[in-house]
Each structure stands twice: as C-alpha cells, then as structure tokens.
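Selected chains only, in their assembly positions.
Letters A and B mark the chains as written, and numbering starts fresh at 1 in each.
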Amino acid sequence: MTLWGGVFQSQTDDAVRRLNDSLPFDWRLYEVDITGSQAWAASLYHAAVLTRAEYDAITQGLEAIRQEFASGRFAPAPDDEDIHTAVERRLTEMIGPTAGKLHTGRSRNDQVATDLRLWMLQAVPQTIAKVRDLQRALLRRAAEHIHTLMPGFTHLQPAQPITAAHWLLSFAQMLERDHQRLHQLAASSAVSPLGSGALAGTPYPIDRQALAEHLNLANASANSLDAVSDRDYVADYLYAASMIIVHLSRLAEDLILYSNPSFGFVKLDERYSTGSSLMPQKRNPDPLELTRGKTGRLVGHLTGFLITLKGLPSGYNKDLQEDKEPLFDTYDTLSLILPVVTSLVDTLILNPDRMRAALDENMLATDLADYLVFKGIPFRQAHHLAGRVVRLAEARQVRLSQLSLEDYRSITPEFDGDVYEVFDFDKAVSRRNLVGGPAPDAVRAQIALLARHLQEEI
Amino acid sequence: MTLWGGVFQSQTDDAVRRLNDSLPFDWRLYEVDITGSQAWAASLYHAAVLTRAEYDAITQGLEAIRQEFASGRFAPAPDDEDIHTAVERRLTEMIGPTAGKLHTGRSRNDQVATDLRLWMLQAVPQTIAKVRDLQRALLRRAAEHIHTLMPGFTHLQPAQPITAAHWLLSFAQMLERDHQRLHQLAASSAVSPLGSGALAGTPYPIDRQALAEHLNLANASANSLDAVSDRDYVADYLYAASMIIVHLSRLAEDLILYSNPSFGFVKLDERYSTGSSLMPQKRNPDPLELTRGKTGRLVGHLTGFLITLKGLPSGYNKDLQEDKEPLFDTYDTLSLILPVVTSLVDTLILNPDRMRAALDENMLATDLADYLVFKGIPFRQAHHLAGRVVRLAEARQVRLSQLSLEDYRSITPEFDGDVYEVFDFDKAVSRRNLVGGPAPDAVRAQIALLARHLQEEI
C-alpha cells in the first residue's frame, strides 16, 4: 500500500522505490510514530472528526501494532514506503476502513517532523546521561591523583608541571560545555509540528497547543510552512555531537601518546586494547584510535546535512529525507563510544613514576623568572635572563640546579643562594593555587564544584 | 621585539616569521587587548605586584596606545609578531622597562583567549541586532500581505494556497531560532580565561573572579589547562552563523525563483540588482546569489575549524591560531549580508496578481477530499477519490470546477451540487485558522507574538 496513487496511472519504477523508501532506516521510529498517531487520533476525536468508537478502535489497534513491533512480530509488506505507511497499512488490516480516518488533516510532512522531535525527546537525555557518566569517571580518577605530578605540555613541548588530576579534569570541563549544549537542545527541540499538515495547516479544529502538551512537547510550532521543513534541531544535535567527539578526540590523542612507551604515563587495561595479526607483542589502543577517527564521521555528518539544507526552496522538499541516517548514525556512534571511553578511563592504569620522571627542571624556568621578579626585575627582563640560564645549562649539559651560584651570578647578580629553592616541582605546583589552577587545593575545589553540577542537573 | 628569545641563539627564518605572525589579522583586537591588559594591570596592582605608580604608568600608556590605534597613528614594527607584542613593544617605547612588568604571570595563551572572549562580547550583540533587523523587515512586509494569496509549494510543486504573509513569516521564524542560538552564546561565552597563564595558572595571588567581572565576563574559567585551548565559543559562533546563512540561502533561493519571469511573484528593486556586461536587458539578483553562495564560505569555515581542533593534544597548540581568520571573516560576511538582505526585503516589490494567477484549482484537491470526509468517507478513501477527480479533469483538459456534477458522481455518488463551493481559494486559506496556520487571523496572531519577542529581547 502507498498512501497516495489516485492521480497516478503508472507504477513507480522499482529503482525509484529503492531510492525513495525509508523503511530500512525509519523503522526505529515505530514507537514515536504510534505515540504521535494516538495523540493525533485524540485530537481528531476532540475535534469531532472521529467518534468515540472510531477513536477507541484506532488507538487500540495502534497499541496492538506497537506490541507487534516491540516483540519483533511486525511483518513489513513490499509496498511499505516508510514507517508511517507500514503502520497505517497494518492498522487497515486490523480495523478496516476506519484506519483511513487517522490521516485526516495530517500529512506525512508534519507526521515525520513530529516523530523526529519525539525521538529526540528520548535520545537527547540518553546522550546526556552518557556524557555525565564519562564526567563522573574523570572525576573519580582525578580524585585519586590530586597529588600526582606530571608534565603539562604546550605545543607538545614540556611547559610546566601540573597535577594529573588537573589534566583529567580539563576533559571533564570540555564535557561540561557539551552537556550545556545538549541541555539547551532538549529545551529548544521540544516543539510540536503536528497540525501543520503538508505546509498549510488543516481546516479541522485541532487544539495544537493541547496536542503538543499531550506529546510532552512544550509548544506548538508557530508557522506551518516553516514547521514541515525545520530541521534545525537535527543540525543542533549533529553539532553538539561533533563538539563531543572533537573533545573525545583530544582525550584520545593524549592517551594514545601517553601510552606510547617513550612516555609511559598510562597503560590501557588489556580489555581496552587489541592485538596484531602479525606482531605478537602488540597491545594497541584501538578504541581510542576509533574514537579519534570517528571525528571524521560525525563532523562529516554535520557538514553533509548542512549541505543538504543549503538552498532548499520553501516548504517540505524530499531532500530532507536525508536527515535520519546521519542523525541515527551519530546517536548510535556516541552511544557506543561514550561508554567505552568511560570504562577505559575507569580502568586506566596511571604510572605516577613515569610521569614524575618526565619532569625536567627546565619546566621551572618560569619560576626562575618569577624568582627574579620577586627581586624586582621586570618580568620581561627576568624572562630573558632565565632563558639565558637555560641556554647556559644546555651548553654545560647540566640541569639548572647543577649550575653553580657563580654561573647564576654571571647572568645577573640578583641571583642568590636561595635560587636553588626554585627547583622543587611540588612547591611550584602548589604555588599555583588560584581558581582554575593545578595546585591540589584548587583542584579539590574544582572537583567539588563539578560534582555538585553532576548531581544537580540529571 | 619578540616577547621571548633568551634561550635562542639563531634568528627565526623569514618565511617562518611570515607563517607565524598574526598581526595582519589580529590587529583588530587592539581594543580588547588593551582593555584586557588594563584589567590585568589592575589585578597585578591588587596582588601587590605593581606599585600604584607602575600601575598608573601602564594603564595611561595603554590608553595612549589605544588612541594611536583608534586614530590610525599606530605604527607597527617589523618584529611585531602579533597584537600583544605590538602593544607591549609600544608600551616599552613609551614608559620604559616598567612595561616589562605587565606580562608578569600572564602568557599570550591566556591573553589571546581573553581577547577573543572580549571581542565576542561586542560581536555577538552586533550580529543579534542585524538578525533582529531582518526579522523586523519580514514582519513589516508580512503585515502588508495578510490577505495576499500565493501558491504554497512542497517539492517545488504547487501544493496548497497560502498567504504571502505566512510565507514571509516562515523566514522570520527561522531567524527566531538563530536569535536563540546567539542569545545562548552571548551567555556561555562570557568566561574569563585570564589568570590561566600558559596552562598552569600563575603563582601570583590574582583574584580571578573579580578580574572576570571587571571585564564584564560572568565567570572565571574553571581549569587553566582547558581554558587556554578552549575554543568552543568560536565553533559555537561559526555554527550559529552557518545556520543563519543556511536560512538566508533558502530565502535567497525562493526570491531568485520567484523573480524569474515565469513566476513573476516578486521583483527586486533596481538598487538590489545588477546588470550584465554583455546582455543589455539583464537585471540580476546578484546579492541573493552571493548570499546563497556564501553558505559555502561559512559552512566551510565551521568545518575547517572543527578539523583544526580534531586530535589536538592537551594544552595550547599553535594550530589554534587558525581560529581568528574564519571567525572574523564569518562575522564580517554576516555584517555585510544581513543588512543587504534586510534592505532588499524592505524594498521588494511583490506582485499579488501574478501570485494569484499561479493558483490552480488542483491545489484544492485536499479540500475536495475534506469535502468527502465531511460526507463521512474515511480520508484515505477520500484522498483516492479526489485523486481520480484530478485525473479525470486532466484527461478532459479542464479545471476541477469545469467538470460536471455527473462527472463528479461518476467518481462517487457522495458528490453533491455543493462541491463547487470548494473551489474558493480565499475560503480554503481562511479555513486553516489554527495556531501556526496561513489564515489571515492566524497570521495576525503570529505577527503579534513575534513582534512581542522583538521588542522584549533587545
């Protein structure tokens, strides 16, 4: 069955059917499609388009179809173009011509837009929960490493010592912004297009606001022409997901680097590594590489969908059928990856000894400059002098603390014997005790604040 | 002058300098850079790093430099790598070594991130205002055409009659969502990274929250490692802008189509058309084509920037210098295009006669089906019967209203003499009087609601 055809004399070409049909991928909308149809039936009943008996027959039939889907017993027919057709066809088989009254005043244009909104209503909180889980794992691990020192890098060159907790929390903060985006999307996407018809609404006296609320959507859409072709919420999800995976790609990059034995800062639990078909010794961080690699997939989906939207004329255009596959694939990808990364973080073996061993006194050159600042030298000059100290130590092939006081004084007489106190990594970190800083106390405050967010908002 | 160099023995290669230097495009940050430096100087003073005299010298020097920039008198030096270096170099020329104290505890990493946040603080409201202006123009024009009928299309095929006001408002609704995104961005980007140093904060006792508020930024960033490499707000702006231009590309597409003489629904004021070097008769909608074409530019910037972010290791990486050019170009593009589209809409010549002439009775086939629904026929069957009516009229090469009652009854005896009342376009539109519908009354309500939003939020 197709939902149309009276005006047609020829049958659709088979290849066109394959191109056109969306059932292979919109199948998963059955739940929300049925929910939407039941709500629409209620509206038709309240608008006196359906009798009570018709309404009951329709809603009960739909409920039975829902069960068929849920239990895997639903059998698609060759002519089922899409989930909407499949459900209406089955309803007709079940309850006869009354089923044909369900589509009164409704178009697949507003129906599919509503389905997708309802699907988001479930999907966005699922993604939020998985983001939250990963934040929690990062927090847990951070709490264990408040005093673990490691090199902080800029330009991937050793920069200054930080705490491992601070490093782990930096990703929790990125995810906090991702959470914020999803949170806003949950609100902004809760709009009901139902009642917009094909583009021009419907002449039946539907109470669209009541219908929206019946569907747990905050508001009825404000313009029917816009409503049937509005896919902003799909793009918003694809964008929010792109940012999540961009953030995860950075975490993945760090962990891939740090698990190379030249760093050796971390080791993946074997359950999160895989081996090589040729090289017996290999334990590879495949899940992290796939996480990083899938950044292409998700950003590609976002870009692709914006391309699809570009330059479309007013109203519904079939181009919009290209919304579901990128949306579902993005959701599925995040649903698979986020828990893997969470478990991987939870089981990650940090190696504080290797981290500390990678600290290098040159990373305290800024503290050396600060030492001179405390002696009254303007920072810019202090910076230059500290640079010259580093150069001298390099020429001598010694560490900064191995230069003699004489050496120091050869650079500037402001150096005194207390200069050697600079070369204490723990103190250097602890001194950086301001809001957002890496010092243990600042980190504890950061954890506390994040933990509060995590409890509050879900 | 470079801000570094003590550790170096060789001079930077010239081509590297050209590759590295950002002054050609970060020049425009002078205003916010100076504002940020003044606030930092205040923090250093409160932290007792600067004396009052030093603080005064620095802030007054900076103020003088701001004047030099504003008046076009600022002269860059060959070694000015970026705006930060240029300003500090000039300050040194003005007030001597005290200038070297300004950078105490600060890195260009937190400085540039702060500059960009402060720039957003000005830019986002500018973009919002321009979006609002275009919405207002659409509202004004819609108010003039509440009763103007035009064909509504789906799949670019005639679908149902709507009002021109409804069509115009559909774009105002898209822009309403754009406004919402910008509004949220204005809030989420108001974070101060200052005090995050290169990655690890600073040992000087800076009150970062007070500093943030001094800069009109709501909060201090929560993690210094994250803060120096967080460019989410840049991506957020690029995304919001991409959605704006995608929406504008749809408006442009409609207007380009509708100004083709085969449609003739609209005509551009000559001030918004241009001619041909070869064909004397041409009046081309260049601004609309450029609007549509620039969708590529802006979405390309978004995609490109996400690529730049992908897989970056922790902390600041120089890759991030690629943030400014796409951001500024996107802002400038919107700043140029939005007012042009606004004026173009304001001066657009609608042709209600051509619009009405394009209405075709087949567009009332749905109403014909609804007619049968009122006679008790289930919609699905009514749809099929109406389709057969259309096919019959096509075979006879007549309009629907030209078929005889006999013809109608040959399809189904439910048709009565009152069927001819269906073929009234105005009534068909007026019947669609629900929330979000195209009927004049519904459109008036839509205008009133949007007008209220427009007054409230700016």
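One rule holds in what follows: contacts are C-beta pairs under 8 Å (C-beta built on N, C-alpha and C of every residue); 3 or more make two chains touch, one makes a residue touch a chain.
Fair warning: this is a prediction, and the values are worked out from it, not measured in the lab.
Can you report how many copies the full complex contains, not just the 2 shown in place?
4
One rule holds for everything that comes next: only the chains that are shown with their structure count from here on.
Once you find the CA centre of subunit A and the CA centre of subunit B, what distance in Å lies between them?
Between these chains, centre-to-centre, one finds 23 Å.
Report the residues of subunit A in contact with subunit B in the complex, numbered from low to high.
Residues 3-9, 49, 88, 92, 97-105, 109, 152-156, 159-162, 166-167, 169-171, 173-174, 176-177, 180, 184, 188, 195-203, 205-206, 208-209, 220-228, 230, 232, 235, 239, 242-243, 246, 249-250, 252-254, 257, 292, 295-296, 299, 302-303, 306-307, 309-318, 366-367, 370, 373, 378-381, 383-388, 390-391, 428-429, 431-439, 442, 446, 449-450 of subunit A touch subunit B in their complex.
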